[in-house]
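Not every chain is included here, but those present sit where they belong.
In order of appearance the chains are A and B, and numbering begins at 1 in each one.
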Amino acid sequence: MSILFWLDYIGTMVFAMSGVLTAAEKRFDLFGVMFIGVVTAIGGGTTRDLLLGITPVTWLSTPIYLYLILAGVLVAMLFRNVLASLRRTLFLFDTIGIGVFTIIGLEKALNLGVHPGVAVLMGVTSAVVGGVIRDTLTNEVPLIFQREIYATACIAGALVYLLLRHLGLDPALNQLFTAGV
Amino acid sequence: MSILFWLDYIGTMVFAMSGVLTAAEKRFDLFGVMFIGVVTAIGGGTTRDLLLGITPVTWLSTPIYLYLILAGVLVAMLFRNVLASLRRTLFLFDTIGIGVFTIIGLEKALNLGVHPGVAVLMGVTSAVVGGVIRDTLTNEVPLIFQREIYATACIAGALVYLLLRHLGLDPALNQLFTAGV
């Protein structure tokens, strides 16, 4: 489980950073930048938890997420120019974040015993809703609805993971493999 | 109750189709089109369930909704051109969907024993929130805020239904009558 934990932490920070960068580009004030950073990072997992009836939602009872988000927001605000030139690398992390969040959502849902189709939907929700909220609040059409590859990877990841799980693969290996895909 | 069930299923499919058509017009990618279809179909009922504290939300524990939505999405994607020329008929179904969802939301809320004013609000929520999310995510001002008749019908339906229920009318008849209004 430990690889997934670390990837989850990294994914949360990267999502917070992507929110900050988007809001800063739109010249939001300090509060706006922080708000968008937080919402991007927690939006997907929060929506998933609410739909599944897990309340209070995960990050409310696990303060480490708040610290990670705060760290992500601060780093992004301080090193905005550096990050702008690292766009390609960030995009890679973003994609990893989406893959990881998909798996986490999927696992949470399966552990609650829901229908596999619903579980895939919960995985996708975890992964994309944060970005969708970010883009909606900054008055853009959500990025994920326009870039084929992005979301396809997310769904493909979910299906692969589900298949491997079904075949009884060791979970840790499975997680690593799916994130790779 | 069975008429309402069938109308609910039809309403869910029609809502999914309206989401697909809107997203396709905006040239969203495959994932975007499916996402908007799903969200339009479940947005209203989900919001209602969350507000009333019904979790996991209905469609999570009742997979038939997922199949209906999937069917609606596929049909809408395959027969997009045909449907475009059937706009008027679809609009009729859409209105029926709104009426049906209003009644269902109203009933669910009343069965939980809430204030009648709140119940009307829950009916309206079930009926319109899916479309509001659809329009917001495609960066439009929600349609329902601009077409007088649409929403008025929805509220009128709720009030008529409430009145008839108060008078002790047979529920099945009542539902049919209200959907007609």
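Keep this in mind: a residue touches a chain if its C-beta (ideal position, glycine included) is under 8 Å from a C-beta of that chain, and two chains touch if they have at least 3 such contacts.
Note that the structure is a prediction, hence the values are computed from the model and not measured.
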Subunit count for the whole complex, all chains sharing one sequence, 2 displayed: 3
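Everything below uses one rule, namely that only the chains that are shown with their structure count from here on.
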Centre-to-centre distance between chain B and chain A (centres being mean Cα positions), rounded to whole Å: 29
Chain B contact footprint on chain A (complex, rising order): 50-53, 55, 112, 114-115, 117-118, 121, 124, 128, 132, 136, 139-142, 144-148, 150-152, 154-155
Residue ranges of chain B in contact with chain A within the complex: 23, 26, 28-32, 35-36, 38, 46, 50, 55-57, 59-61, 63, 66, 136-139
